[in-house]
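All protein chains of the complex are present and in place, except for one that has been dropped.
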Amino acid sequence: MNEPRETPPGARLLSFRLNGEDLSVATADHQTLLELLRYGLDRVGTKQGCDSGECGACTVLLDGRPVLACLTLAVQVEGRDVRTVEALAEREAAALLDAFDRHDAAQCGFCTPGVLMSAEALLMDKRRVVSQGEARAALSGNLCRCTGYTKILDAVVDASEKLVEAADRTREPAS
Amino acid sequence: MLPLLRTPVATPHTLEEALSLLAEPGARILAGGTDILPNLKRGLGSPSTLVSLHAVDALRGVSVGDAGLSIGAGTTLTQVATSGDVKRMAPSLAEAAESVASPQIRNMATLGGNVCLDTRCRWVNQSDFWRGALGGCLKSAGMNPEASFAQAGVCHVVPGGKRCVAAISADTVPVLIALDATARVASASGTHRLPLAELYVNDGVQNLALEPGEMLLGVDVPTHAGARRERYVKWRVRGSIDFPLVSAALRFDLDAGALTQARLVVGVLGARPKQVAVQKVALGRPLDQALATELAELAHRQCKPLENVPYEAGHRRHMLRVLVRRAIEALADEA
Partner (left out) sequence: MTSSDKWQLGGRHRKLGAMERMRGVARYTDDLRLPRMLHAKILRSPHAHARILSIDASRALGMPGVIAVITGSDMPTPYGVIPWTTDENALAIEKALYVGDGVACVAAESEELALRALKGIEVEYEVLPAYFDPEEALAAEETINPYARKGNLSKKVELEFGDVDAALHGAALVIEADYEFHGTTHGAIEPHCALAKVDADGLLTVWSATQVPHYLHRELAKVLETPARQIRVIQPPLGGAFGGKSEPFDLEFCVAKLSQITGRPVKLLYTREEVFYAHRGRHPMKMHYRVGFDASGKLLAVDAKTVLDGGAYSSFGLVTTYYSGQLLCAPYELGAYRFDSRRAYTNKPACGPKRGHGSVQPRFAMEVSLDKAAVELGIDPIDLRRKNAMGEDCLTVNELRVGSNGFLDCLAAVEEASGWKQRRAKLGFGHGLGVAGSTYISGTNYCIYPNDMPQAAVQITLDRSGRARIFSGASDIGQGSDTMLAVIAGEELGLPTEDIRVLSADTDLCPVDLGAYSSRITLMVGNACLEAARKLRKKVTQSVAKRWECSPKQVNLVAREAIDMHDPERRAPLVEAFQWAEADHGLLGEVGSYDTPKDRHGSYRGGAIGASPAYSFTAHVAEVKVDAETGEVGLVKIWCAHDCGTAISRGLVEGQIEGSCYMGAAEVVLESHGVNSEMGGLHHGPSLLDYRMPTTLDTPEIEALIVEAPDARGPHGAKEAGEGPLHSTIPAIVNAIYDAVGVRVDDLPVTPAKLVRALAAQAEKGGV
C-alpha cells in the first residue's frame, strides 16, 4: 500500500516556548494545540475529553492564563509561552501536586492535569491564601466526574496556605 | 480528534493586512476560536481561509475618551470583565462578560467574537453525523450549501417556517444594545459606524448585517453623566460551561428620581435581540416595585421564547418575567 505523501496546505514552522524550552516544530494550519502537544510532541499529560471546549481536560497555560488547547490552533501560539502539566514539578506547583496527593484529590486522574493548570493559574494570580469560593470559581471550567470536587477544593486551599507559609519563612531573617 | 478541514490560516499582524485577507471570497475571521472552531469541527461552515487575529494588537484594549468607552473587538472577555473602566462606566457589560461560559473560554473568547457569535439551535449545534441523521434544516443547509440533506429547507422548531429562528445567544449583545453602543465596522474600502442594534437581522442562518469582507473593529459605549442603574440577568441551569437560556439587559437613567431613559433588551428568543417597548410605560416614573411588576409583565407579553434551545420555552418565558422583575427590584433597592 502506498502511504499518503500529502503535504498539508499551510504546513509551517512554528516557534514557541513550551515548559520553559524554546521549540521549533512543523505544524499544519488546521492542527490544534492539543493535537500538536499530544500527537506531535508526545506531551500526553494534556488530555482530550471532548475536543469541543466543554470539559476543561485540555487546559494549558498560554502566557500564564488557562486556555483550552482543543480550541486553540497551534499557529496561534507562535512566539508565545505555553505551559502544560508536565512543567508542574518545581516551586509553587510542587506544593499543589503535594496537596492534591495528600488530599486524594485525584481519583482516575484524567481531568487532573487540566484542573491543576487552572489551580496553578489561580495561585500564581492571587499569591495569598484563597477561599473555597475562589477555588470553585477558578475551577468552574474543569469537569471532574470522580471526586465531587470536595477534595480538589480542599487541596487547592491547602496548597495556597502552604505557599504562604513557605513565603513567610523565606522572608524571615535567617538567624 | 474531531476533524478540522484543511483550511489555510492567515496570521496578519496589521489591520490592513487582515482586511485585505478578509476580502477574499469565503474568508472568515478566527478570533478567540471558541465559537467558530467547535462549529467547524462539527461541519458547520467551510471557509476558504481563516484569518486569525491573534497577532493584530491594534484590535485589543479598552480606552476611555470624551464620548465614552471604546473597546477593541480583540479584547478578551476576561479583560472586559475585569477592566476597571468597564466596571465603572458599564458595569452590566462587565457582568455579562463575566457570565460567559467558563474561565478558560473567557480567557480566549473576544468581545468581537461574542458580538458576532453564531446563533444557536438544538437542531443545529450537533455533529455532522447527527444533522445528517436528522436530514438537515434551514440553518445547516444554509451554512453548508453543498450538503446533500434530503429536507434542506425544513425548520424543526417552527414546522413550516421559512426563516431560521436559531437563537442569538451572546451575553454581551443585549447589554451593548441597552447601553446604546455603536459598532465600528471596517472593510478594505473604509470604516463606518452603526448602532449595535442594527448589526442584527432576523435570519438565524446569518444574523449579522455585515457584508463579506467586513469586520468588527470594536464597540463604543457612550458615557452617561447622570444617575444610571443597569444590570444583566440570565437564566442557565448550570453555573458554568453553559449558554444563556434566556437573558435580559436593563438600563435606567434617572433624573431626580424619575426615569429619563429605559431600555430592556432580551436575548435567546430568535435570531436577533428583542427590544421591549418600555419607554412609554416607564418614563417619568420612579424605579420601584410597581414598575418592576409592570415591565416584567410587558416583557412576558412581548417575548415568546421558542423551542430552539434546550429547556421548555414556556418556562423560559416564565423565567424572563421573574428575572426582569427581580432585577428591577434589586436596582430600585440600590437607589
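Order of writing sets the chain letters: A and B. Residues in each chain are counted from 1.
By definition in this document, a residue touches a chain if its C-beta (ideal position, glycine included) is under 8 Å from a C-beta of that chain, and two chains touch if they have at least 3 such contacts.
In this text, all values refer to a predicted model and were calculated from it rather than measured experimentally.
Shown chains touched by the undisplayed chain in the intact complex: A, B. Checked against the hidden chain, the listed residues A:62, A:116 or A:157 yield one contact partner: A:116.
Checked against the full complex, the candidates A:36, A:77, A:95 or A:143 give a single residue touching the omitted chain, namely A:143. The residue touching the chain not shown here, chosen from A:57, A:123 or A:163, is A:57. Residue positions on chain B in contact with the hidden chain: 1-3, 102, 122-123, 125-127, 129-130, 132-134, 235, 237-243, 310-312, 314-315, 318-319, 322, in rising order. With the whole complex as reference, residues 1-4, 6, 38-39, 42-52, 54-55, 57, 84-86, 88-89, 97, 100-104, 106-113, 116, 135-137, 139-153 of chain A touch the missing chain.
Keep this in mind: only the chains that are shown with their structure count from here on.
Here the CA centre of chain A is 29 Å from the CA centre of chain B. Note for the complex: chain B touches chain A at residues 1-2, 4-9, 11, 30, 32-34, 37-38, 41-42, 50, 52, 54-55, 78, 101-105, 107-108, 239-241.
Of all residues in chain A, only 8-10, 28-32, 34-35, 39, 48, 51-56, 59, 62, 65-68, 71-73, 75-76, 78, 118, 137-138, 140-141, 143 touch chain B in the complex they form.
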